[in-house]
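Showing chain A:
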Amino acid sequence: MDLFELFTFVVFFLSLVGIYGVLALGLNVQWGLTGLFNIGIAGFFAIGAYTSAILTTADSPGYVGGFGLPMAVGLLVGILLSGTIALLIGLITLNLREDYLAIATIGIAEIIRLVLKNEEWLTNGVRGIAGIPRPFAGWFDDPTGVTNLLVVALALVVVYAALERGRQSPWGRVMRAIREREIAVMAAGKNTVRFRLESFVLGSAIMGLAGGLYAHFFGFVSPEAFDPMYTTFLIWVMLIAGGSGNNRGALLGALVIWTIWAGTEYLTNAFAPPEYLTRAATVRMFLVGLLLEIILLTRPQGLLPESQFVTRREERRRRRSDISDGK
Partner candidate 1 sequence: MSLLSMTRLRGGYGGADILNGIDLRVEAGEIVVVVGPNGAGKSTAMKAVFGLVDIREGRLVFDGVDITRLRSDRLARLGISYVPQESNVFASMTVHENLEMGAFIRRDDFSGQLARVYDIFPPLKEKRASRAGSLSGGQRQMVAIARALMLEPRLLLLDEPTAGLSPAFTELIFEKIVEINAGGTSILMVEQNAKQALGLAHRGYVLTLGANRYEDTGANLLANREVAEMFLGG
Partner candidate 2 sequence: MVLEIIQLTVYGIVLGSIISLGAIGLSLLYGILRFAHFAHGDVMTVGAYLALAGVTGLGLPIWAASALAVGGGVGLAVLIDQTLYRRLRRTAPVILLIASVGIALILRSLVQFVWGPDTQVYTQELQMPVRLLGIRLKPTQLQIVAGAVILVVILHLFLTRTRTGKAMRAMADNPELARIVGIDTELVVVWTWVIGAALAVAAGIFLGMDTRLQPTMGWHILLPVFAAAILGGIGKPYGAIVGGMVVGIASELSTMVFPPVYKPAVAFALMVVMLLVRPTGLFGAPR
């Protein structure tokens, strides 16, 4: 592998880590912040991806398209659409038991999968949609995809910064209070369903953004890429491994788990005989499942536990305010 190949590989790898990082941040808004259980991540991811794909591609026979809109518009509409669908599901299930939300999200992801596969007029079915423009394509030559990485990185930084601000705002404190002891919050006169709905919609919209980034990164989307189980599950493992409730933990989890996932894929592709490749993939999936269970059993707080992080930060803030108070 020469230097150029290595660089291309690193760019490719980091772009995916970034996209998964955005997904993990989205899930962290829902699970980490408010304790909402979404296992339909793949569905919101797919909505973002397909929306942007359909809106930005050139005309093609057989399915809707030819809008040729700019990527920014595609991303934005994808965000809005996944947010809207989340709003509908949330309105139905958020005042019910937490398991119902989980089941409803599975259902919606499953239906989205069926639509992607079967509604050829809309999604071109299993053949997928190709020719999705890369960011700033045609402006300059970019054989390594580094522009793409920059776009992903920018999105990640914006989402991260916004979430960190939100988390420390009064809004974020209410969210965490909802997760910990809802009754106290309700007694304080806050409408918890409303707050939960906000966090569910926000998180799903972020997943939609990740979908759009993904579509423009690969330039091609097909139903296979949005297998409800694999995507959803990997994101969950990332968040739990990294430490839920903590945005830095979510990002760390995305990096670590994607390294393990892609690394083992690289190893098996390099060393396993071709006839064992599909088997090797199932072994990897098995091991990720096992990893999750081991984390739950031995280190449920993840690599970067929230509480420690919060107290350290709050301590710092308190000290700062002590100083400004002149103590």
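Here is how the candidates were picked: all candidates are chains of the complex that A comes from, given by their letters.
Structure notes:
Please note the rule applied: a residue touches a chain if its C-beta (ideal position, glycine included) is under 8 Å from a C-beta of that chain, and two chains touch if they have at least 3 such contacts; residues count from 1.
Fair warning: this is a prediction, and the values are worked out from it, not measured in the lab.
Touch with chain A in this complex holds for only one of 1 or 2, which is 2.
The touching residues of chain A, counted against candidate 2 in their complex, run 35, 37, 39, 92-93, 96, 98-100, 102-104, 106-108, 110-111, 114, 117-118, 229, 233, 236-237, 240, 278-279, 282-283, 285-286, 288-290, 292-293, 296-297, 300.
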